[in-house]
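Of the protein chains in this complex, all but one are displayed in their positions.
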Amino acid sequence: MASGKVTFRQERCKGCSLCVSVCPAKIIFLDESTTNIKGYHPATVTEMDRCIGCANCARICPDSIITVERN
Amino acid sequence: MASGKVTFRQERCKGCSLCVSVCPAKIIFLDESTTNIKGYHPATVTEMDRCIGCANCARICPDSIITVERN
Amino acid sequence: MAKELWKGNEAIAEAAIRAGCRCYFGYPITPQSEIPEYMSLHMPKVGGIFLQSESEVAAINMVYGASGAGARVMTSSSSPGISLKQEGISYICSAELPAVIVNVMRGGPGLGTIQPSQGDYFQATRGGGHGDYRVIVFAPANIQEVVDLMQDSFELADKYRMPVMMIMDGMIGQMMEPVEWKKPPVNPEDLPAKPWATTGTKGIHEPKAIHSLFIDPNESNDHNMRLDAKYQRIMADEQRYETSETEDAELIFVAFGTPARLARAAARLLEEEGIKAGVFRPITIWPYPYDALYQAAAQDSVKAVVTVEMNTGQMIDDVRIAVRGCKPVSFVGQAGGRVPTPQEVVAAAKSALGR
Amino acid sequence: MAKELWKGNEAIAEAAIRAGCRCYFGYPITPQSEIPEYMSLHMPKVGGIFLQSESEVAAINMVYGASGAGARVMTSSSSPGISLKQEGISYICSAELPAVIVNVMRGGPGLGTIQPSQGDYFQATRGGGHGDYRVIVFAPANIQEVVDLMQDSFELADKYRMPVMMIMDGMIGQMMEPVEWKKPPVNPEDLPAKPWATTGTKGIHEPKAIHSLFIDPNESNDHNMRLDAKYQRIMADEQRYETSETEDAELIFVAFGTPARLARAAARLLEEEGIKAGVFRPITIWPYPYDALYQAAAQDSVKAVVTVEMNTGQMIDDVRIAVRGCKPVSFVGQAGGRVPTPQEVVAAAKSALGR
Amino acid sequence: MAIVYQKSKGLTDVELHYCPGCTHGIVHKLVAETLEELDVLGNTIGVAPVGCSVFAYKYFNCDMHEAAHGRAPAVATGIKRVLPEHIVFTYQGDGDLAAIGTAEIVHAAMRGEKFTTIFINNAIYGMTGGQMAPTTLVGQRATTAPLGRDREHYGSPIRMSEMLATIDGAAYIERVTVTTPANIIKAKRAIKKAFQLQIAGKGFTMIEVLSTCPTNWGLTPVEALEWLNNNMVPAFPLGVFRDITAEEAK
Amino acid sequence: MAIVYQKSKGLTDVELHYCPGCTHGIVHKLVAETLEELDVLGNTIGVAPVGCSVFAYKYFNCDMHEAAHGRAPAVATGIKRVLPEHIVFTYQGDGDLAAIGTAEIVHAAMRGEKFTTIFINNAIYGMTGGQMAPTTLVGQRATTAPLGRDREHYGSPIRMSEMLATIDGAAYIERVTVTTPANIIKAKRAIKKAFQLQIAGKGFTMIEVLSTCPTNWGLTPVEALEWLNNNMVPAFPLGVFRDITAEEAK
Amino acid sequence: MAYNEILIAGFGGQGVMSMGTTMAEAALSEGLNVSWLPSYGPEMRGGTANCSVVIADSEIISPIVLQPSELIAMNLPSLDKFEPAVKSGGYIFVNNSIIKRKLARTDVKAIYVPTLDIAAELGNMRVANMVMLGSYIEATGVLKFDTVVNMLRNVFTGKKAHLVEINRQALQRGAACV
Partner (left out) sequence: MAYNEILIAGFGGQGVMSMGTTMAEAALSEGLNVSWLPSYGPEMRGGTANCSVVIADSEIISPIVLQPSELIAMNLPSLDKFEPAVKSGGYIFVNNSIIKRKLARTDVKAIYVPTLDIAAELGNMRVANMVMLGSYIEATGVLKFDTVVNMLRNVFTGKKAHLVEINRQALQRGAACV
């Protein structure tokens, strides 16, 4: 399986969870430990090694804040 | 064959000839010998005995000026 | 009756229903959408008609039809939507049908802003549509007055068979204020019959036609002159205004709607500085209370007249017409959603007085 | 150049093409349909665009788009159709785009009559649309003047980036009169570039946006104040008017368009009776030549000012504002397709003079 | 002898102002006869448009309301909502209905407004002097299309019946013509059916009538009927485009 | 590592003002990516509507023109007629396109105007606070239909793609949605095809995108996608309604 | 000071409008001030047509003619409608090929012109309006005969050049009726 890497422009995240809902690896979650300037818990990934770089998350993110890289 | 009778309210005739064009008996014509108040030669019938009372003329007359009677 | 806290737009809608209105057509637009929203919920409860139209153009033409059919009918919108209604308003005026039209004004021109403004004064008082016509225009200054004037609006509309417009800045639509329901509700069944309405000949009367076509120039002229005579009657009989402290004032503020409040606050500030200022507030902006304003301005004590508006200066034309050059007239205002502050008004007043 | 006999509407269209207009959108309506008809035949011959739109609303919005894309563009209509364009005009003013709008007025209100009228004076000069905006309004009195003013109209529209309206009664559109083509035709390729037009970034410049949305009240206020400053500049620089025999006159007629001819005829009749009457004719009705009219009216010799209009009295508001109460102002007119006769005008003048 | 055809009581005695041979007059009769036969004249409100039929309010022997150009469906909506038990119809030209009034007719159909529209498609703006209509045929000349309608510039004529038939709220939509006595009888039947469905509260009903404008087509009235048959009928096929009673029957 | 997905250059860096999870943002991306891929950003003029996407003129990285409510097709017509070699698109909501702007979209289609319309159907007036749209489903609640849209009162939702597909001047009309990554890819393909046909001068092209309005539907963004799938898709079937290239190929 | 206000009225198709424009063109070429104004509108559907022509050596006040100094009545309804409006001392030209009555008024000058009969004699019914124009010119002296003929030369060129002659004859025959 390809391995991927996602980066979030967190200060622009609106915490809508669309990315969360479409990640096949189920590794995205909203980080409740922090609130961005807009008042939302931003999306994040910790187990990045499980990312397959499918770009589902980026494709559905309405705010275009996710960048996906892949090997 | 049924026999009919048509009456024209001639002062309102606009001489459009639609009645002329649909009379199966071909008995309606525009009376070029006279001009009504509106400046038109009004439609008329002389050989009334050939009228079959089909009402084609009246049905198509846009100005509703033809009355048709039948035996 | 006890006072209740009402949101302006909802109070407008409720006041219309209490005034016997049983028919509303409109299209959403900020800052007045709560009017159709309220109507959608409450009209059915009183057996009335609420219909959201496909556009403002359609709405005003539905009003035209419904009014012709005898209904007590209303529409509402905000500035751009009112622009789209101009052709229809002209038709309704010419066909002499009653209707109430509410304009909760926002800042223009164009898409502008949804913030409050008084930028449609000209449109309301001069007829934004084509031809010689007028509508009676009420310009209430707070929610209580909106409510108080609603019944009058429908009654004058019926009396003169013409639209009555109620214009207010968007703030009045959006804010909440205490309201007292002073008048008893009108039961539409108790209203006088409308013999001119097209409700079918029933085989009894001659066919009626509601129309605005007068193709022959003489007929058209006669029709216009008849309308004009009606407008003259209204000018004589229906002017309304309010004055506060204008007697022996050194300066007269003229303001309609919300800015009248600011003007009164400014007058109080001026009083502290020893300047006596009064406020003249037209309540009908058509017919405009020209004579009353002239009387106020012509007093020997008065040195200057200052109009206060939430636009770049529109009512000032009527003030000039009223004042007839007897005193200098100047303007202070803010347009497009900003409200002048009492301090700005005070400064303008002082400069008008040369201090 | 020799004079040619031209029908008003066709002369308007031809003059626009000669003024470099290469883009026309419109919808048929009597008495101006010969304008789109002429355009449909002649625009393609000069490589221009003629498009009949589905409505007046669409037409003005096509103008909005085409102007934004840099075209020298025009639309025309008659009264009810102009009412429908009000929202669009307000947008174009706010977005600051040039355009020429012709209103060949017919009698209103409503469907009214197709006969000539001047019933849209208020609409043209006060903005029938919402918000604080103005358009420059020319009111030519004959076909020659229409033709002469057309190039100026497009130039002022470009200069101030705003619509210029030309209004005339339907008679001017329908009649034929001799015309002389005084100015050389404009080649659109020679016109100055429009750096503000949206013609694609070409990957070079930053994206441009043509819009009229200023959601923040301060931005909106600033925008309005900037527009107002432009309008003040125009008021200072662009007033046009014509006087005839006003010096030392006992009576001043004020009239725009066709009635100015009647007024001059009436003045000649009065002269025969030993009364010296002059005619003041505004050519721009916005900006209105207030000061010039005041000067004329304030002369010691003048006893009365009489406005002559083909409506029930609209310009009279501006005359009152101009005259500032220094002389009595009265009105004579006919509405809805009728034209006052010189005799009627004479009678009104005498009664104004108390004779 | 018995009278077999006479002027309908659904028409007043006012003379029609239409040009000689204009089929507006024929359609007026059909509507009038229908109202008379259904015995609803006393209970009907008609809405006249702006177009050559602008004076329709003088001709129909029932209460009438004249609308602004294109807005008849909105006016009719206002009337019918206030007087749901009454019969309401609009009578509109192709400029009125298919150009400026497009939004109003589409939304009346969408809402399933219970009135009947008589749509006179004569492929031209009659009243204003022969300008192009949205229904003008490709190649047909008009005063604003002096070389004929150009498909590249203006597209093909719009078929309103087909378009409106996609809308659920439309109960009955048929296109007819009045070029022959037989077609006139068919047209009458269609109009009657539309009014009957209105009375039954089924929804929006519209009959499109292909009509002539001899004056602006530059043809004699009889030639105009032929031209219509040869040119308009192929572009605007006759027939029923929507009939919910047929669907309900299934 | 290679970048497989990043923000399109067709978008500016301005933050979108849309509510969390609103699919307007997804569609913006697809249009932007298409323009970028076709390499026409420098040659494109977009027309923004009045609706939640009123600020679209700040977001697209090309010249933009903001229209009055409903009039984007007229504005686009004006632009495209003046600049026939440019790419022009409108981006419109369902209130904008299917209510107040009905006449303008129908006639742009009729004339075969060579621009592309992106039609965001979210079954509601988003911007003004959740009032009923012509596309609101029967039974769906809205602030002006507090008990849900009533078929008897308002008819059924209008299907604009089906309606416009009856018009000859329409070259391509497809309805898509963006509820899943797979649907997003399909939607992108449709949008790209529409722009390609515009460039080929085929006529009017429109892509209807079934979209969400979590705020006014009162659902979370994820629930909104589900609701769309379960309720809107059955009422507004996905698919191609008109494709003249397919017809030409026959 | 010449100030002629002419009203020409008849059925559509009688050449009423072109009679007016011909007069206007001729007046222009004589250096006079001129205006031409058609009636327009739905009443035209009824088949009537009329136009106002004003010819003057001073400024034209209004192109609308309410009280004509000369009325040209091409049919009976027009005569009925406009006869009362003509200025005392003015002219009424009556197309007596189809108007069978005489004038009711005695304070105006009546000129009866059998336009159709003459046109028939000339072999072209379409020149009936030029017959009338010939009478008008002759009676009023407002325009010169040669100017009108020259004007016709400008109108009928190329293939239509042969029409100049018959129109000239029509003018002459009309003039002879006065």
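Each chain gets a letter, A, B, C, D, E, F and G, in the order it is written, and its residues are counted from 1.
Convention: a residue touches a chain if its C-beta (ideal position, glycine included) is under 8 Å from a C-beta of that chain, and two chains touch if they have at least 3 such contacts.
These numbers were taken from a predicted model, which means no experiment stands behind them.
Engineer: Of C:18, C:261, C:303 or C:350, which sits in contact with the chain we cannot see?
Structural biologist: In the full complex, the listed residue that touches the missing chain is C:261.
Engineer: Touching the left-out chain: which of C:175, C:191 or C:347?
Structural biologist: C:175
Engineer: In terms of residues, what is the contact footprint of the unshown chain on subunit C?
Structural biologist: 3, 5, 30-31, 113-115, 171, 174-178, 258, 261-262, 264-265, 339, 341-342
Engineer: May I ask you to list the residues on subunit A that touch the chain which is not drawn?
Structural biologist: Listed in rising order, the touching residues are 14, 35, 37-40.
One rule holds for everything that comes next: only the chains that are shown with their structure count from here on.
Engineer: Fewest touch steps from subunit B to subunit D?
Structural biologist: 2
Engineer: Please report how many Å separate the Cα centroid of subunit B from that of subunit C, as a whole number.
Structural biologist: That gives a centre separation of 60 Å.
Engineer: For subunit C and subunit G, let me know how many angstrom lie between their CA-based centres, rounded off.
Structural biologist: 55
Engineer: Which residues of subunit D are in contact with two or more other chains?
Structural biologist: Residues 30, 51, 54-55, 57, 80, 87, 91, 95, 110-111, 113-115, 211-213.
Engineer: Name the residues of subunit G that each touch 2 or more other chains.
Structural biologist: Counting only residues that touch two or more other chains, subunit G contributes 41-43, 46-47.
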